[in-house]
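Yeah, one chain of the complex is gone here, protein chain that is, but the others are all in their spots.
== chain A ==
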Amino acid sequence: MELRGEGSGGVGRAGKARRGRSREAGGQAARALLGIEREGRARARRRRLTASPQIESSAMNKRKLKESSGTDGECISQVQKMLRERLCHHRAMGKLFGIDQQYKHLLELLKQTTVCGESNSALIIGPRGSGKTALLNRVLKDLREMKQVKENLLEVHLNGLLQTNDKVALKEITRQLHLENVVGDKVFGSFAENLAFLLEALRKGNRTSSCPVLFVLDEFDLFVHHKNQTLLYNLFDISQSAQTPVTVIGLTCRQDILELLEKRVKSRFSHRRIYLMNSFAFKQYIRIFKEQLSLPAEFPDKAFAQKWNSNIQLLTEDKTVQDILQNLFHYSKDLRSLNFLLMLAVSNVTVRHPLITASDLQEASKQYRMDSKANIVHGLSVLEICLIIAMKHLNDVYEGEPFNFQMVYNEFQKFIQRKAHCMYNFEKPVVMKAFEHLLQLELVKPIERPSAYPNCPTDVKQWAASSLSWL
């Protein structure tokens, strides 16, 4: 919404001639926001950009366009593409910051499995956005490039959000391992049969001759809630017995994960935990900021890259930028939020505005850390604001006790009669409508009445609370 407004503002400012371009910029930013970037569109845009000088005639425009000639436009689109990829795709592309130790540990662990056929189990624990998946993907990518490991490792990826019970998980494992009871892409047979089959398959193998299997359990904490933890028990049991070498890697953000494991499962788990804690100071944070925005040496247009990089260097020394970053750092240390902020800033870069400025970052930060409720209040009508003020009064008077519409209406009437002079006295149905609108916006919440069903069983109540909550 914000972006579209800006775009139209641009139209107003720049007049008719530049309408096409500024809309282009606005649209581009919106696309960047959505993370959609297609080669084709970029090329189309470039064509339009190069074609435009011939059509447009105003003197001011000519001067501007001379600066941002065709090559410059190309540079910008390349920068956009490169940085967006870096900021949005977490898959094995980006650099890892501050987790070298963990990287080494995990790589060594997986190497032991693949090269020596040693079974292992480990948990990667860290808050959301701390780079657990990125770490694992990076390790796997590096591992696959090693000669001894290539085609010597079977990978099974499970996600607790997808494999919601052991039955589904087993089928998925069987499918990904391409065992012989897979027909096409489907696995038939009952849960018991599948389990027996898989266990038999894994039991037959031994350390030296069978291909090691890597099980990656994303959202590991959700697997813990499966019945009897059968899957976990079996996976860990295999990893602790002389069978096919397996390594079980669990990814989770819960710190109390070990307490959730059943005692037998826990005993079989090797207690190897790899923590990702975002444990860096602000200085490192600034460095990460710099590295994330810097263009690499292999960028085709050297001159532009140099200009860009020196600008970034200047930015890092800028007081406002540092304040913005400090603020964000105090709020959240994870790199995902930093990436998001930079993403917003980078998408403001256009041919007309080729370098990131501090104000870009400020704008992005404002946008990113907007208070959602306050934003809603900004868009309310006068009547609705009045009602909210009335409610606030009631809240103060009755110390947070619940109120009803009539009370609010009376309060509003009092205000109209005593103090307001220019305010139109709305009729009750109109006020009612405004009140309902506030309800819809969830600025006001109806209290849970003492149930109309006094004998309603507890589980029904809970069910209603869980499945009707969106109403």
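Everything that follows uses one rule, which is that a residue touches a chain if its C-beta (ideal position, glycine included) is under 8 Å from a C-beta of that chain, and two chains touch if they have at least 3 such contacts; residues count from 1.
Methods note: contacts and distances are computed from a predicted model.
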Name of the absent chain as recorded in UniProt (options "Eukaryotic translation initiation factor 3 subunit E", "Diamine acetyltransferase 1", "Origin recognition complex subunit 1" or "pantothenate kinase"): "Origin recognition complex subunit 1"
Contact with the hidden chain, among A:Thr133, A:Asn152, A:Gln176 or A:Ser294, goes to A:Asn152
Of the candidates A:Gly73, A:Gly131, A:Gly160 or A:Gly205, the residue in contact with the absent chain is A:Gly205
Given the full complex, what residues of chain A touch the hidden partner chain? 104, 108, 115-119, 125, 127-128, 148, 151-152, 154, 166-167, 177, 179-181, 183-184, 186-189, 191-192, 195-202, 204-205, 207-213, 228, 230, 233-234, 237, 240-244, 253-256, 263-264, 266-268, 270-273, 275, 277-279, 327, 329-333, 369-374, 442, 445, 469
